[in-house]
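In this view, the complex is presented without one of its protein chains, the others remaining in place.
Chain lettering (A, B and C) follows the sequence in which the chains are written, and residue indices restart at 1 in each chain.
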Amino acid sequence: MGLLGLAAGFCAVAAMAAAFLARRARVVVSSSLGALGCLLAGASALVTLITGTTSTFYTSHLLPGAGLSLTLDPLGAIFILATSLVGVAACVYCVSYAHGPMASRAAMTLFMVFVLTLLVVPAASNVVSFMFVWELMALSSLLLILTDQSRNDDSRSAALWYGVMTQLGAASILLGLLLASRGSASTFSAISAHAAQLSPNVRSFAFVLVLLGFSSKAGAVPLHVWLPKAHPAAPSPVSALMSGSMVAMGVYGIIRVGQGLLHGGTVWWWVAVVTLGVVSAFYGALHSTTSTDLKRLLAYSTIDIQGLVLIGVGAAGVLGDSGQPFIAHLAMMAALMLVVAHAGFKGALFLSAGAVERATGTRDLDRLGGLIHTMPVTAFVVAISACSIMAVPTLSGFSSEWLLLQGLLHGFNDSSTPAMIVMLLGVISLALTGGLTAVAFVKAFGIGFLGQPRSTGAAQAIEVPPTMKIAMLWLVLPSVVLGLVPGEFVGLVNRAASSALGKTSLEPLDHGTGLVLAQLRGAVQPAELFMGVVGVLLLVSAANRLLEQRRARRVDAWGGGRDVQTARMQYTATSFAEPLQRVFADVLRPDTDVEVTHIAESRYYEQSLMYDNRVNDVLEQRGYRPVINLVLRAGRLAQRLQNGSIHRYLAFGFVALLVILVVLA
Amino acid sequence: MNTTYVAVLELAAGAVLVSAVMTLWRRNVRSIISMLSLQGIALATAAIVLGWHEHDVALFVTGGLVLVVKGLVVPGVLRRVARLDPRSRESRPLVNVPASLVIAALLIVLSYVVTSRITSLAPSDATRLVPIGVATVLVGYFMLVTRRRAVSKIVGLILVDNGIALVTFLLTSGVPLIVELGSSLDVLLVVVVLQFLMVSMVHHSDTEQLTEMKALHD
Amino acid sequence: MLILAILLVPVAMTLLAASVSWHPWVGWASAAASAAVLGLGVALCVATMKAPEVALHGALRADSLSAFMVVVIGTVSLLATLFTPRTMSQEMQSGVTSARYARHYVVLMEIFITCMLLAVVSANLGVLWVSIEATTIATTFLVSHRRTDGAFEASWKYLLLCSVGIAVAFLGTVLIYYAELHVGGSAHSSSLDWTSVMSVAHHLNPNVTRLAFALLVVGYGTKVGLVPMHSWLPDAHSQSPAPVSALMSGVLLTVAFYGLLRFRAIAVAALGTTYPRTLLLVAGILSLLLASAMLITQRDLKRMLAYSSIEHMGLLVIGAAVGTPLAIAAVLLHVLGHGITKAVLFLSSGEIYFLEGTTEIAKLSSLLSRRPVLGGVFGFALMSLVAFPPFSLFVSELSMARAEVDAGLWWVVAISLGCLGVIFASLTRHARQMLTGTPSGTEVGATTARSVAVPLIGALVICAVLGTVSWPLQSLLAHAAHGAMP
Partner (left out) sequence: MTSPLYSVIVTLVQVVLAATGGPLLIGLMAKVKARAEGRVGAPIVQPLRDLRKLMRKERLHARHSSVMLPLAPMVIFAATTVAVGISPLVSTRPLLGSSADIFVIVYLLLTGSVAAALGGLDAGTAFGGMGSSRAMTIGALAEPALLVAVIALSIQSSSSNLTTIVSATLAHPDWVFGPSRLLALGALGIVVIAETGRIPVDNPATHLELTMVHEAMILEYAGPELALYHLGEAMRVSLLFSLVATLFFPWGVATGHSVLALVVGVGALVVKTALVALAVALIEVRSAKLRLFRLPELLAGGFVLSVLAVVTGLVTR
């Protein structure tokens, strides 16, 4: 706790520094202080995870009404760990990245506040403290989205969507928490102790409310609409934090309230969570395959991965409820591991997207290409992280998805119907999203970094400065380490899962370097696999050396008989995804316009042809727009009430008086 | 003597209500103001009679005050205002006169029903008449709502105030003097300010748009 | 003694302003007077923590609740009067005002402040009524200060609607007096004194009290701006000069609310909680609903702020309806937070009006890039208004919601949160229009006068401190809340 306090202090000082220092010093000083703060927070989280202790801090002098109450337990610690991983990178990245609006006083201050709140949210342990930091987190990220509004109108609209969704979510969470804390003190421990006395209906209602709010933050479909708008609009370090850390806070909330405060409740809660997860995973994966904006693709992929996390959390809930604590534990561990892994690779990817944007001036994959030659480090980071997200073995994505698959597979041992349905749904969506994710990230890397540059911006790209490289490479670390020796972290994740589920004695995984299921048959030793693969690779290259000493000769690519090969002939991101878009046209509902201009002389010859293909979020178009229009119409109707006539105004009061008199009479 | 007191009190209270209803009936703003003056005098009478009966000097003084303010000054001010408005007729009220009278009758019934529970706390000759006061309030409010002319609105406001004053006298023989003074002064001030506003508006915006002010709306 | 001093300061200032012709130092003097009131108010808070203060043989009486209200009035009026010199010079510059009307303005402002102070420190419920009615008259002139068609129309509506409303409140007061006279079936002496009424409140005739409280809610509710008696509010707030709007929205409404709070205690003692709660809940929820509906497609900045005031009054009334000590403490904190925030918003909107020449939302844009400080202040104040932390409205709204849920009124919280959601969406949409975007021309960020920036930023900082640090206010609020309990 002390360490975390120190970390928070560092971040607060960083915010102060950002607010009061001059422009040049501001960025460097506040970023490095922020990075230090994140490192300290990470250390405190690690200590907590290693020792498994819980420490608390309370003062009544802050936060009128309830006092500031913080509790650092392993569950919170693992989320703090994820945040600190991304936080360090984002802060270091900022040193060179921040220029223009991002380097402004307000933006840097808000950025530091954002980091601070992200670190504190998982530790807040009464309703007021939690909502306070939660809302502060929302506010700072909301304003950060607006940082770079000079470029286009997107960020303004994104901020509005984000703001409204997050506030409605917060309202829902607040009501849920208040219902749960009814009749007890507002500290989480009191709520937890008191929860059994609440009627089941109240508990369920509270959970549903909380779930609505948190799943919106976690980007669960259909409450995700803000996410693909907000992530691209924010500056890259912010989007890295939003995607890697803030979105995970939604999951944290669901676990904390559902498991910690309300003790698991009933099966259908978790069936609902899994359903949200399944829908999100599929919808997110599908949209990420068709997105051509690099950050939008990453945003949808965030929805996808959070969906998988929710499946893990939900499966844990279902299994825990039906008497399979051991496997529930496994599923929870998988979900938590995936959270940390996601923080790593998605943070790295967002930072790389920022690097690409900085170097080329665009995020549109259709205008990128060939960056592997000019930006090798960035390409390396993207390659590793993309492989990790695709669950290529011996990377972190694989370790966590393997755990999740094991959890689901052994979940079939449970013969209750909801459990079976949940496991089946989970497996199916994992299977469906696996392939789609691969398409999305092959596209992102293959179109963006391989081939020839598709625009002058991409052709003239230069690699980013060293601090940004360091930041991105730092985030490759979790992907590699968690992938190669996941067993080393089993103990930590296990403690977090124990504190999440309230069961301390279960250890579903053996200690070691690999993942070995205890009591169940199943194991994977990524380090050994990796050595095998590397061994073969070394053998092959050695054989290559033996076979031929000369370097490969460069020749023109085969152009199907044409002499000239131009960059425009390459497949674009849009065309790459076109087959899948066609296959899933019923879900995606793409908008396609073809506009043909004929030459004046003859209708049979075309002068130009415009092909416009957009994939809009169909849920936004068909689900949200009508509601928004309804509200606007209600607003216009209401305006007729105040038409300026004093007769009418007087009549309002008169009628009110008469109604009261009649009621009283 | 007691019967005389009751008779006079009833007469005065009745006059208050009748004049209120008459304001609804009349269209000419001048005669409406005359009704108002009559009502002020009736109200003062009621106060003085009550004060005399209860041997309450404060009420006696209040009665005198009411006579001056509501019987003379306020109508006088209003007459001046009405002169600003050449077409001083309530020609097209929002609710027409017959309907207004019917509604007034309903309001009177309502006030009887509502006040019955109140007067039962301390039944007396005076409190018996409280419904009349409440009815005056409601009729005044109704006038305020349905009459278009600015002067009529002010008259409506004063009717409400007179009704309340009548209730005050009948129920409690008047609230503490300072409050009573304050409230009378307030009414006077309100009327004066309203008159000032009307004058300003008429001078300011030439077009005489007092009846339909709809510039400010959503 | 303190109470008298508090009243004498603005009275003296009134006389001073009336006796000299306009000069900016008169404005500064009036700011100093407000500061003095604030200081004395703080002293009064400290003094009343032990026992209520009494002056003029019991005619004036201040408990913690009154003292707290004095502090609120002092704070907001300090903010508002700090802008007097600037507003007057701007208006004279643009020919809206002459020195004569500037003098009127200061005098009326001081009368206005005096009346509000009197309302909260008077022991007598009748005097409370008289002084609130007097504020109406004073502010009528302030609303019409600009002497435009709109200003006259607004003040006409304001005066008419409020007078009739407040008249109804007088009827209610009279009924309370009547009930007090006849406690226990026999007549005894009565004074309309708040403490004496409270001492017999349990024995008041329920029928009379029921009707009286209803009339009081309608009456004072008009002044508070509760739906459906709210109609004067958007007009008056949008037409008056910015400092006047700030004072009206920031404290005038809550002074009337203070009256309701006092009467609620009486009603609860006489009738139990259900009846007053129902009545207040209906008014509060109606206010919230209407405010949220009206904000959706609002076109004018100041009207937007006015409707937001209706919203916040709705929240206060709902909090009062719950009436637990926690709720009342939160309500009081909300009164202060809302007062400061709304003052900042109105004052900066006045500045915006002066600089941009309009308060129409559609015609304002990219304020943040063109006037970073002013736009930033406005933006943050809006964030405070929609109850984002660290501003105090967050904590107070949250505590109110907690109290409401604890009282079993979770459905009320649900409705209010829904309305707040709509309001948030509307306000951010309007804010997006006004604040963000890129300037069309080659305008560079204009600096904002220090005399504008410093008080406003200071006020926001205070608001943030109030929302994060509980030390100075917590016990005072608890004590004051106790004063508003039956």
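By definition in this document, contacts are C-beta pairs under 8 Å (C-beta built on N, C-alpha and C of every residue); 3 or more make two chains touch, one makes a residue touch a chain.
Owing to the predicted nature of the structure, the values given are computational and were not obtained by experimental measurement.
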item: Partner chains on view for the chain not depicted; value: A
item: Residue touching the undisplayed chain, where the options are A:157, A:189, A:204 or A:565; value: A:565
item: Full-complex contact with the absent chain, from A:157, A:413, A:455 or A:639; value: A:413
item: Residue of A:159, A:405, A:422 or A:615 touching the missing chain in the full complex; value: A:405
item: Which residue of A:25, A:50, A:193 or A:431 touches the chain not shown here; value: A:431
item: Sole contact to the chain not displayed, among A:113, A:439 or A:638; value: A:439
item: Subunit A residues that touch the omitted chain in the full complex; value: 289, 369-370, 372-373, 387, 390-393, 398, 402, 405-406, 409-410, 412-413, 415, 420, 424, 427-428, 430-432, 434-436, 438-439, 442-443, 445-447, 450-452, 514, 516, 520-525, 528-529, 532-534, 536-537, 540-541, 544, 547-548, 550-560, 565, 567, 569-571, 575-580, 582-583
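By definition in this document, only the chains that are shown with their structure count from here on.
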item: Centre-most chain [mean C-alpha coordinates]; value: C
item: Most heavily contacting chain pair (counted by C-beta pairs in contact); value: A-C
item: Whole-Å separation of chain centres (CA-atom averages), subunit A against subunit C; value: 43
item: Approximate Å spacing (C-alpha centroids) for the pair subunit A, subunit B; value: 68
item: Interface hub residues of subunit C, defined as touching at least two other chains; value: 156-157, 160, 164, 168, 211, 234, 294
item: Shared interface positions of subunit B, touching two or more other chains; value: 114, 141, 144, 153, 213, 215-216, 218
item: Subunit A residues within the subunit C interface of the complex; value: 60-67, 106, 127-128, 131-133, 135-136, 138-139, 146, 149-150, 153, 156, 159-160, 163-164, 167-168, 171-172, 174-175, 178-179, 181-183, 186, 631-632, 634-639, 641-642, 646, 648-650, 652-653, 655-657, 660-661, 664
item: Subunit B-facing residues of subunit A, complex; value: 639, 641-647, 650-651, 653-654, 657-658, 661-662, 664-665
item: Residue ranges of subunit C in contact with subunit A within the complex; value: 156-157, 160-161, 164-165, 168, 210-211, 214-215, 218, 222, 228-229, 231-232, 234, 279, 290, 293-297, 326, 329-330, 333, 369, 376, 383, 386, 388-390, 392, 394-396, 398-399, 401-402, 405-406, 410, 413-414, 417-418, 420-422, 424-426, 428-429, 432, 436-438, 466-471, 473-474, 477
